[in-house]
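Removed from the display is one protein chain of the complex; every other protein chain stays in position.
Our next item is chain A:
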Amino acid sequence: MAVAAYGQLNVEGLPSWGSRSVDCFEKLEQIGEGTYGQVYMAREITTGEIVALKKIRMDNEKEGFPITAIREIKILKKLHHENVIKLKEIVTSQGPEADEQGKQDGNKYNSNIYMVFEYMDHDLTGLSDRPGLRFTIPQIKCYMKQLLTGLHYCHVNQVLHRDIKGSNLLIDNEGTLKLADFGLARSFSNDHNGNLTNRVITLWYRPPELLLGATKYGPAVDMWSVGCIFAELLHGKPILPGKNEPEQLNKIFELCGSPDEINWPGVSKIPWYNKFKPTRQMKKRVRQVFQHFDRHALDLLEKMLSLDPSQRISAKDALDAEYFWTDPLPCDPKSLPKYESSHEFQTKKKRQQQRQNEEMAKRQKLQHPQQHTRLPPIQQTGQSHPPPHWAGPSNSYPPPVSSGPTHHQYGKPRGPPGGGPSRYPPSGNPSGGYYPDRGSQGGGYTTGSYPPQGRGQPYPGGASGYAAGPPNYSQGGQYGGSGNSRGPNPIGGNRTQQYGWPQ
């Protein structure tokens, strides 16, 4: 896969967006949900093409069109790359209150707005969450290479993604990986002299400089997230599952060593360094913790998980790493197995269903112990499924779980029921890449040291005093959402056990 050409431009003429109605599409099923709308799988009626429709909820009258949506549209409009999700068009639908003022042309503006994306079958988290499924090395190399290629393209086009994580990496059944959810993305200038908000990136994937309060940063923030994902793919579970910022920093220091002026010149000048600097010296333990990784993987991982962002490897250099050029080589995406559709939204639903079934089974078992010979509950939600046709290097596959038609219950509250195991880091953005789920699963900012706002700088107090209320922050509180009952241990360590596989 060639590295993106610098400054690639889309010169083809596009039809004017917003000119078509959502009625051109037939909604098939919901595949994701966010705080400001749902994501549907849909079929374009005339062409039969399957697409993803991401609804932009317009019910906050005071705010008008959500700024994150403007931002995402604006950025996706200029990015055109095989490894970046394609925004096909914007369509509208007539809202229920349309025409209230009797304007003949006004319908569009009282309506729902949908972003139309190409449809992707999976997201990386949903895929890797399949019970028992372990990616092969060529497969991991293949995904990593695509991730780095897409990210390199963003970076040369001066776009920081700022929310790289598994559920924002979409994968289709051709094995192609695409970066999605640019709701937190922004343009940057190479001089790094802008003050940017440090309240971005899902906690587990957030680099130390942001946790320490840096407001001048660049593409290296995305590369830290890539390092976390890389290690997660090889390790089989998230490597830095902190529950809050201080714990996250601590986990980073325990793995990567404590920062000082020697390994990270300038670190002591970062705003919150003195507040969060470790009390004791810690040694770098990346090679010990991940000694089961191969040498080239470790070399690359170490460069991605460099504490000092200026020493962190760039996407371009990472693509040149030995790792991608030594045996086993990255496989051809098209040779990858085709899995049935899996989005985190759906796998989570299935897990919920599964837990309910288990509960029910347990209760039944208590009442009727003799019934334990019945089929395990997994069989009720799944269907038999042929093994994946996998042509890559041999690797014994566990039986695939079917994600065929399930009983979706969209009315139900999202998220794991209290205490249930969850993969989601606090204060994250845990939804699938089509649609952020900002805030609804928050609860991360438990320490007093962090301002409660979403992105944006703390508001300069002197400016308030207008009768109409203070200036607003775009999507304020995005990451400072309310608490959510969540298991104390969000690590998916016992992921496979959740499914109650027949022994």
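In this text, contacts are C-beta pairs under 8 Å (C-beta built on N, C-alpha and C of every residue); 3 or more make two chains touch, one makes a residue touch a chain; residues count from 1.
Definition applied: contacts and distances are computed from a predicted model.
**Student:** Since a chain is absent, check the UniProt entry for it and pick the matching name: "Trafficking protein particle complex subunit 6B", "Cyclin", "GPI transamidase subunit PIG-U" or "Nucleoporin SEH1".
**Tutor:** The chain we cannot see is, by its UniProt record, "Cyclin".
**Student:** Identify the residue among A:157, A:306, A:341 or A:354 that touches the chain left out of the display.
**Tutor:** Result: among the candidates, A:157 touches the missing chain.
**Student:** Touching the left-out chain: which of A:63, A:294, A:320 or A:359?
**Tutor:** Result: among the candidates, A:63 touches the missing chain.
**Student:** Out of A:197, A:306 or A:354, point to the residue that touches the absent chain in the complete complex.
**Tutor:** For the chain that is not drawn, the touching residue is A:197.
**Student:** In the full complex, which bits of chain A touch the chain not displayed? Write them out.
**Tutor:** Those residues of chain A that touch the unshown chain are 7, 9, 11, 14, 16-18, 58, 61-65, 67, 70-71, 73-74, 77-78, 90, 100-101, 103, 105-106, 108-110, 113, 157-158, 186-189, 193-197, 455-457, 459-460, 462-463, 465-466, 468-469, 471-474.
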